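Yeah, one chain of the complex is gone here, protein chain that is, but the others are all in their spots.
Let's look at subunit A:
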Amino acid sequence: MSDNAARRLSRMFYRISIAIEAGKDHLSDLDGAIGDADHGITMSLGFMAVNAELAKLNLDDTLPSEVFTAAASAFLDAVGASTGPLYATAFRRAAQALKQDECLSAADQAMIVEAMTTGIKERGKGQRGDKTMLDAWIPATEAAVNARARSAGGPEMWNSILEAAEAGANSTRSMVAARGRAARLGERSLGHMDPGAASAVIILRAMKDTFGEGEPAR
């Protein structure tokens, strides 16, 4: 069984699922403070559905872009609320970006982060400072782009990405929600970390752990 790019991505989704599952109650508690407390449950359902779908693929014969496409439709069919369309669009954009280059190099990894952020922005019409998952995804993308610009290697790039995402998620504590369900709470949302930003950090950490395992054997 050779370790190919599709297999790495499948492992990445599996890691995300495990990490979300472990953080499920914490995410739901964060959501309980400013939303309806189901974010952990929702995310966990979504990534379990992704894993179930990926298990049906013959990964030896699957392109990385196809893994993201399958993930997008599985996530969308399993999850409602805003989270379903947001991550489904993120995965679709990642799939489109990967079609240009399916080798999953460090540059491709940066491209995945960037494309996912574009998808979330596009679907949610949100921006930085709205107290949403974008407050983790946008700084993560900027870190990825900067790391590529200074020709940083994969591990260094992922360290910057995660650091930026964590700082971004922490910054949501001092924001008043402008979008999504929490926006309906206005100033009641002040002081709480946005659960969507918190789960974005979990996802990015699992991505970092997967890609940090080094290049696949060729």
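One rule holds in what follows: a residue touches a chain if its C-beta (ideal position, glycine included) is under 8 Å from a C-beta of that chain, and two chains touch if they have at least 3 such contacts; residues count from 1.
One rule holds for everything that comes next: contacts and distances are computed from a predicted model.
Not shown: a single chain whose UniProt protein name, out of "Phosphonate ABC transporter ATP-binding protein", "NADH-quinone oxidoreductase subunit M", "Glycerone kinase" or "Cytochrome bc1 complex cytochrome b subunit", is "Glycerone kinase".
Here the missing chain is touched by one residue of A:A37, A:A167 or A:L190, and it is A:A37.
Contact with the chain not shown here comes from a single listed residue; of A:G80, A:P155 or A:G212, that residue is A:G80. Within subunit A, the residues in touch with the undisplayed chain are 28, 32-33, 35-38, 41-42, 76-86, 88, 123-124, 179-181, 183-186, 188.
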